[in-house]
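Complex shown without one protein chain; remaining protein chains in place.
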Amino acid sequence: MVKSVVTPKDVEHIAKLAKIPVSPTEKRSFATAFEETLGVVNQLRQLDVTQTPTTHQVTGLENVWRDDEVDETKMFSQQQALANGTKVHDGYFMVPRILEEKDV
Amino acid sequence: MSKSSLNTLTLTQTIEGLKQKTFSLQELYGAINQAIEQNNQKLNAYLTLDDKALAKAEKTTHLPLMGVPIAVKDNFCTKDFRTTAASKVLDQFVPQFDSTVAKKLKEAGGVIIGKTNLDAWAHGSSTETSGYGRTLNPRNPNYLPGGSSGGSAAAIAADMTIAAVGSETAGSIRQPAAWCGVVGLKPTYGRVSRYGVAAMASSTDSPGPITKTVEDAALLLNFLAGHDPNDATSSPQQAPDFTAVLNKSIKGLKIGVIYQDIPGLEMVNEKLSEQLQVFKELGAQLETTKALDPRYAIGVYTVVQRAEVSSNLARYDGIRYGHDRSYFGPEAKRRQMLGTYTLSKGYAEKYYDLAQKVRTLFLEDNNQLFKKYDVLISATSPGFAKKIGATEGAAMFGELEDMLLEPSSLTGQPGISVPYYRDPKTHLFLGMNIVAPMWQEQRVIQVADAFEKNTQWNTWRNPL
Partner (left out) sequence: MSWQETYEPVIGLEVHVELKTQSKMFCGCVNNPFHAKKPNIYTCPVCLGMPGGLPVPNKKAIEWTVMIGLATNCKTNTFSKFDRKHYFYPDLAKGYQISQYDLPFCYEGSVNTSFGKVRLNRIHLEEDTGKLLHTTIKGKKVSLVDFNRSGVPLVEIVTEPDIKNGAQAKEYGKKLRQLLRFLNVADCDMEQGGMRLEANISLRKKSEKNLPKYKVEVKNINSFRFLEQAINFELDRQAKLLDKGEQPKQETRGWDSIKNQTVAHRGKEEAADYRYFPDPDIPPIHLTRKFIQNIQDALPELPETIGQRWQKEYSLHPKQVAILLEFDESKELAWLDQVFAQLSKHSLPVSQFVNDFINKKLKLPSKNSVAQTIQAFKNLHQAETIDTRELATVIKQVLDENQDAVKKYQAGEQPVFGFFMGQVMRRLGKKVDPQAIRQALQAALEA
């Protein structure tokens, strides 16, 4: 069994990646929940999968693609696109100014 | 039948009655609305109701579903009709498009009478983790209805609709169906389009019917199934007529009974073996056999599902619609966090890849079993419905309750849950899970239909 120790600091890092605000109490409770869950997951190590490939999809489908055609029936009008926007301005969605450069 | 109890009709009976003009749409909706008024406040099965449903129904009487009211789980996008996935994040969300399932229902003349409660984002097996309060089990309101499609199952059990649609990622149709004493059919993954359904675990999400009888499930599936060019994982093969196998003899069919040796299942297995005799009487070959321990499926499912959840919920940033990410409930937060953890650098190999390898073992195991058996049968759930409040502090609640359904969810194979026992004291039910190979929904329908028609457990066929 692989022992995994999840610290509140790990939780903080994960929260940042997942962009989820967590309170200090949650940090501790998440750490416990992680441990519990990973304990169950670690039981998988009892099985021999050294020769086993991964399965990501089960349909056996491949090469599902579409022809390069515009489908106007699914396109939104600007009004529809913005209908649920919390803050919109002049046809745009609006967010507070982004300071951090995209690191991608 | 009195006009005030038209709400207790099955889908098949309702369509027949409308055809024969035994009653009118107004009378049907009158009875349904009355049941909703009497029960919904207490049971909390519906989150949103369409007050224009009857008017819509009156315009669709020429179509096959003839305006029949259908309850739809609230994680299916419905155009111009609030869709919340039972999360406060989507509190005010009004989609500008229809999910393929909603579109198909409407095109066939079904009317979406309301949107039903679920565990927020379908994360759960209790409908207790909804952002809009728990749903109660109509069979006994001290108990949970199961989930995540608990609202749809409860709406059926309380006769607040004629038929319902749910979605299953691993148990979310079959488990609430079992707990509420109704029928739940999880089709083969790819049989029913996922387009417009708020994604939970994309590689196992399967929309399907929750109904009063197996016959209804087959009939409703006829309207839901089929290729959808909007969903690349939707199967291009033509869906058969699922009702064609109703009333068909199961003589000679080979049934493998699994999970008889798993600790903790003694009670449900004992009750199950009493019931399995009927299959023998109907001429099927019954054999107890060993399947890969479903407890391993818990680990696989937990990792795969949380990884996909963390990715699928990343779109909810409150910019284009909905509220920001602070509105997620504790369960959604926990799942996204764990999924993020298992996909992050250094851990993906240890958890995610490992889980997807064990998933292959389940596929291989089931394929082996299906060389020998036409269907596999086990209990749907390890026990009866749990009491309200049971999920609190139980991080793995759903995974444990759905353990017996996770293997067929991970493999994509179709399964159905039909009631096989009712406790005389609590009035709670147990469900039997029948699984077949990919694309063989007809087999599970055939076996379930035979069981239902030759036993006393279906409360619509055998009113209490």
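Residue numbering begins at 1 within each chain, and the chains themselves are lettered A and B in the order written.
In this text, a residue touches a chain if its C-beta (ideal position, glycine included) is under 8 Å from a C-beta of that chain, and two chains touch if they have at least 3 such contacts.
Bear in mind that the values here come from a model prediction, so they are computed numbers and not experimental data.
For the options B:21, B:62 or B:345, the residue in contact with the chain missing from this view is B:345. When the omitted chain is restored, the residue from B:61, B:230 or B:426 that touches it is B:230.
Residues of chain A that touch the chain left out of view are 17, 19, 56-57, 59, 61-72, 74-78, 81-82, 89-104.
The omitted chain makes contact with chain B at the following residues, 75-77, 83, 85, 90, 93, 95-97, 99, 194-199, 201-203, 229-233, 307-308, 310-311, 313-317, 319-321, 340, 343-345, 348, 352.
What we mean here is this: only the chains that are shown with their structure count from here on.
Centroids of chain A and chain B (each the mean of its C-alpha atoms) stand 24 Å apart.
In the complex of the two chains, the chain B residues touching chain A come out as 92-97, 189-190, 203, 229-230, 232-233, 235-236, 295-296, 298-300, 302-303, 306, 310, 314, 317-323, 325-326, 328, 330, 333-334, 336-342, 344, 350-351, 353-361, 363, 395-396, 399, 410-412, 438. Of all the residues in chain A, the ones that touch chain B in their complex are 2, 6, 10-11, 14-15, 17-22, 26, 30, 33-34, 36-38, 40-45, 47, 49, 52-59, 61, 64-66, 74, 76, 80-81, 83-86, 93, 95.
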